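First the structure, which I've put down as structure tokens, then a few questions once you've had a look.
For this view, one protein chain was removed and the others were kept in their places.
Chain lettering (A and B) follows the sequence in which the chains are written, and residue indices restart at 1 in each chain.
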Amino acid sequence: MDLSFSEKDFMFREEVREFIRTEYPGDLRRKMKQGKEFAKEDFLCWQRVLYNKGWAAPSWPVEYGGTGWSATQRYIFQEELGQAATLNILPFGLKMLAPVLMAYGSDYQKGYFLPRILTGQDWWCQGYSEPGAGSDLASLRTSAVKDGDEYVVNGSKTWTSFAQWADWIFCLVRTNSMVKKQAGISFLLIDMKTPGITVRPIITIDGMHEVNEVFFDNVRVPIKNRVGEENMGWTYAKTLLSHERTGTAEVPRSKYGITSLKKNARKHISNGKSLLEDEYLSNKLAQLEIDLLALEYSDLRVLSDDFLGKKGTGAEPSILKIKGSEIQQRVTELALEITGYAGFSSLGGPLPMESNAYPTGPGFGFGAGSEYFNMRKSTIYGGSNEIQRNIIAKTVLGL
Amino acid sequence: MDISIAIEDVLFREEVRDFIQEHYPSYLHDKIAKSEELTKEDFLVWHRILHKKGWIAPSWPKEYGGPGWTSVQRFIFNEELSAAGAITTMPFSLTMLAPVLMQYGNEKQREYFLPRILSGEDWWCQGYSEPGAGSDLASLRMPAVRDGDDYVVNGSKTWTTFAQFADWIFCLVRTNSDGKKQMGISFLLIDMKTPGITVRPIRTLDGGYDINEVHFENVRVPIENLVGEENFGWTYAKALLSHERGGIADVARSEVAIKALRKIATTELSDGGPLIENTIFSKKIAELEIDLLALKYLELRAVFNEKSDDLGPNVSILKLKGSEVQQRIGELRLEAVGYYGFPFKYGPQTSNTAIFPVGPSYTQFAGPSYFNLRKTTIYGGSSEIQRGIVAKSVLGL
Partner (left out) sequence: MDFSFSEEQELYRATVSRFIQNQYGLEARQKIVNSDLGMSRENWQQFADLGLLAIPFAEEYGGLEGSAVDTMVVMEEFGRGLVIEPYFETVIFSGGILSIGGSNEQKQQYIPRIISGECIFATAFAESQSRYNLADIKTTAKVRNGGFILNGKKSVVWAGPWADYLIVTARTSGSQFDEKGVSLFLVDKNSEGISLKNYPTIDGGRASEISFENVELSDESLLGHIDDGFDLLEAAVDRARAAICAEAVGAMKALHETTLDYVKLREQFGVPIGNFQVIQHRMVDMLIAYEEAVSITYMATLHLDHPVEERQKSVSAAKAKIGQSARYIGQEAVQIHGGMGMTDELNVGHYFKRLTMIDVSLGNQDYHVRRFADLTQ
């Protein structure tokens, strides 16, 4: 047992730090500070910077443009991005679709789509959930019927994050309804510009537009855009879910969250004392930080088992996800608590880009309300925490 | 809406308070304060005093010897007993068995047993649970087979509280094992002196001894001790479960316990000052008091609800929250005594040299009672079962 990083890892960390310090767009840093909304172009801008450095896809194999880093290096990279509170590159193309294409896609699909994912040329969104199929995803019903060289797709997807910006959507669709529900699902890549697709925004409780409904009305999709075999889509989608063993916990982001909580609490004066001197509040902060430490070391343990090639039970991501999401929620909860009344003012979400208004109340309070409400999502999506518990009960406990 | 109390009720409260003050045996206070083990006689002393006054069975109809109080009076009476820290009266006979006998017992049973319950002459215990039948009580298996004018009972009951003191046990037994499991259960009254009954004590983790296994080997029970009809015992037992009114949440006892806890925390030191001045500890007490206050109003709403005399699913909610509050008080009490939670009065009797209490006298109760209170979310229908009931009956799930 040994906690230390190797000399090489230390140097790597320095390199990453230096890169972020010099290359992360100052514009984005300012926007974050001012609590402004991020635009599609912001995400793309940061991705291009990473791409130019060759760091856009740390977990991809080198042949496709990955970095060839060790698991520790990838961990360090994530840690540094989190600590620097850089903009989160969205996972749909890079982390969700790409591994499926690499494993099951045709040569054409790999050759055409992967480079465009890497550069950010195509924005992908994920079309899995439907109004009637959430936790029970396999019960999905959007149908794809073969007609010549095409599938004709009808139905609707929902909760589709950032569909409003997407060039493409990867969808699970039903190609056979006579068999076991898992056995009749196919994996399709659909151009969002195809006629028959409409996107309807859904405004969430934090006042933001992040998710959408996507309707398909006789949308024609070329068969060459089917990934792998027909009716095998469920298998492909499932392997994708177990791809990331660590990182689901979002430890670095929460660390940053706690650091700024402390900074803000120190600045906030109440009854002549800084909030950090308030014993209740500082206790809550300490408890949160302790829980995060436990999570961090769980994350590291999973990582280290990886090193030794030991196979875990497969449920580690579920454990990390449950704890990680709870902690993320608690961070935003405390942020709102620290903000006090000023939390009201930010219920409408971050200021629109074109706004030149200043937030009311202390600057740090800005967005606290919005973020608190927004973060309720973390225990719902990506497999709700209840579903994660079911998975653990079954796979680890044999219940 | 109005939370003031009628003048008669205020006067009634005074009367109860005065009576308790005057007549409650003070030696019992000492014993409880020193957490000495209570004997059967200790329970009976107070029982007899209340009996003499005519107050032993507040919920009984007048014809059987009840005081004829309103539900509010009964509530007040309970509150005052709790506030005085009085020893509890035995629920098994007074509030569990008696209503069943009144409703389903025959003339002879009522005439014989009820007065003896009232006077405390018979001590009853409850023989429901079996090793294989806890939450799923209806799956009980202890058979009672007809043989002439007797039932012959074989099998065992478990977790039987105070069976070691009992003169009688009321049992659910299986008289028919065909068909639905609820349908073949009968309600029997069994004399504990009958040959074939053995009682084996079960020591609990807190070192205490309240519960037992009761084994029955060819125990002959006269048919006249069957309550109601054969195979209808389940219905009778269930009716009984909803009888208990008020006091389920034990709010008044918890209020007293919190007061005592505050006193402990005023005596105990932390960094040289009273523990009660420790911000975090005092916050925990405050949170507990707030929850208790909410519970109190939940109980008041249920008790003072004129529309219905049936507490219904409120019973489950009151029991759930009440037991949790009790457990948290126990938890804080253990926290308050710090290292003096360690000395164990009920530990092995060896040639130890220490005389208990090792620390201040209130400390020796803290450890055992914390562990003992874990029972409150298990017995009388576990918290999980209570939630199941609420989900079904209130939420329609």
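Methods note: contacts are C-beta pairs under 8 Å (C-beta built on N, C-alpha and C of every residue); 3 or more make two chains touch, one makes a residue touch a chain.
All figures in this text were calculated on a predicted structure; none of them were measured in a lab.
Give the labels of the shown chains that the missing chain contacts, considering the complete complex.
A, B
Please identify which residue in A:Tyr108, A:Tyr297 or A:Tyr381 touches the non-displayed chain.
Answering carefully, the residue with contact to the hidden chain is A:Tyr297.
Which listed residue, B:Val145, B:Leu205, B:Ala286 or B:Val394, touches the chain dropped from view?
The missing chain is touched by B:Leu205.
Pick from B:Gly127, B:Gly233 or B:Gly341: which residue touches the chain that isn't shown?
B:Gly341
Mind pulling the chain A residues that touch the left-out chain?
Missing-chain contacts on chain A: residues 1-5, 72, 262, 276, 279, 282-283, 285-287, 289-291, 293-298, 300-301, 303-305, 307-308, 319, 322-323, 386, 389-390, 392-393, 396-399.
Spell out, residue by residue, where the missing chain touches chain B.
Residues of chain B in touch with the missing chain: 129, 132-136, 139, 158-159, 202-205, 207, 211, 268-272, 275, 280-281, 331, 334-335, 338-344, 347-348, 350-356, 358-359, 367-368, 370-371, 374-375, 377-379, 382-384, 387.
FYI, only the chains that are shown with their structure count from here on.
Would you tell me which residues of chain A are touching chain B in their complex?
279-280, 283
Under the stated contact criterion, what part of chain B meets chain A in this complex?
It comes out as residues 279-280, 283.
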